[in-house]
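What you see is the complex with one protein chain gone and the rest in place.
Let's turn to chain A:
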Amino acid sequence: MNVNPQSYTVDLDWKKPYPSIDHDNEAFWDGLKEHKLLVWKCQQCGAVYWPKAYCQNHENEPFAANCEWTEASGRGKIFAFNIHHWAFHPGFKEEVPYVYALIELEEGPLISSQLVGDDLPTDIHKIGQTVEIVYEDHPAQGFTLPKFRVVRG
């Protein structure tokens, strides 16, 4: 299992918006609780999707018939990022400024999340840094959030 030693637990009242967990993504959120980043992968051709989708490489197959959730490496590269200085939601007041990034996973798809840690990027003109998933556990709320940190070297 790909357990990151730098993952952490936040067991406080949750004052931010809750994740939107529905039938399509329930397995993904369950995976996070086990410290697994799941992506949707076609077992026939290897194409990887996130979120859950129809494999684009086959015609007239039953929806998602060839695909299943598979654990991803949890690594990727920064595709673009911004720095939020303004808390639109009061739950983020103590967190600003925070870095919110679009990450291209090693497996291909894009995912977005907040970057955490001491080594945050500051120059939006410089992209492509390698990042790695960090699991932020909220046991009292029953979910885990996937955040990312910059990997040196």
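As a working rule, a contact is a pair of C-beta atoms (placed from the backbone, for glycine too) under 8 Å apart; a residue touches a chain by one contact, two chains touch by 3 or more; residues count from 1.
Definition applied: contacts and distances are computed from a predicted model.
Q: Mind telling me which option in "Response regulator transcription factor", "ABC transporter permease", "Putative branched-chain alpha keto acid dehydrogenase E1 alpha subunit" or "Thiolase C-terminal domain-containing protein" is what UniProt lists for the chain we can't see?
A: According to UniProt, the chain not displayed is called "Thiolase C-terminal domain-containing protein".
Q: Which chain A residues touch the hidden chain?
A: Chain A touches the missing chain through residues 16-20, 49, 51, 53, 56, 79-90, 92-93, 95, 97-98, 100, 102, 104, 108-114, 124-127, 145, 147.
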